[in-house]
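Step one of this worksheet: look at the structure below.
Missing here: one protein chain of the complex. Every other protein chain is in place.
Up next is chain A:
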Amino acid sequence: MRTDDLIRALDADAHSRAMPLGSAWWVAAGAATGIAAVVFWLAIGPRTDIATAMHTMRFLAKFVFTTALAISAFALIRALSTPGASTSRAAAWMTAAPLLVVFAVVLELLSVPAADWGRRLVGSNMVVCLTFIPLIGVGPLAVFLAVLRYGAPTRPVLAGTVAGLLAGGLAATFYAAHCFDDSPLFVATWYTIAIAILAALGAIGGRLFVRW
């Protein structure tokens, strides 16, 4: 088949229409949030004292970290799935969540006696944290990998990793409403490990499934 023949066939197929990738990402964000919410409510649900917890800075700060991660990862993955799109600005925003956590950890170290650091870091919930953040996030991760396949990421492994971070940020936002360990020391350690598990799964998924 000559290239001109191929062009004739492609031109004859010009009428076929697909949803713009930008819209697909918003549909995916809605679906992923729905899946995460269902798994969260069925598996663990919010902590019983959530009304009181809402008035504490440490509890609220957790949502600032996790939503910062989710929003910045969403912006980056949109750029990564579009060939030729600039990713540098979105990539720079990915430092927001880690910087906020580092800042909070410093504040915590300054405001809490050193004798208390270990107890706060270990917390009471780390196994639950390491179980349920990946569990809540795995469904959203599958959705995001499917959209990456629908898109055209020229760096599939990197895009898959960011899909994992996005799923992690989303899952951690729900999980934070359940978890009693509000210290930034706990969050910086165990949330990070749990989200890294999803990021690793995303990288593998990107390598294996994101072909185009």
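The criterion applied here is as follows: a residue touches a chain if its C-beta (ideal position, glycine included) is under 8 Å from a C-beta of that chain, and two chains touch if they have at least 3 such contacts; residues count from 1.
Here, contacts and distances are computed from a predicted model.
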{"item": "Omitted chain (choose from \"RNA polymerase subunit sigma\", \"EfeM/EfeO family lipoprotein\", \"Phenylacetate-coenzyme A ligase\" or \"ABC transporter ATP-binding protein\") - UniProt protein name", "value": "\"RNA polymerase subunit sigma\""}
{"item": "Contact with the hidden chain (one of A:151, A:164, A:184 or A:202)", "value": "A:151"}
{"item": "Candidate in contact with the missing chain, chosen from A:10, A:51 or A:127", "value": "A:10"}
{"item": "Residues from chain A at the interface with the omitted partner, ascending", "value": "1-22, 24, 81-85, 151-152, 154, 211-212"}
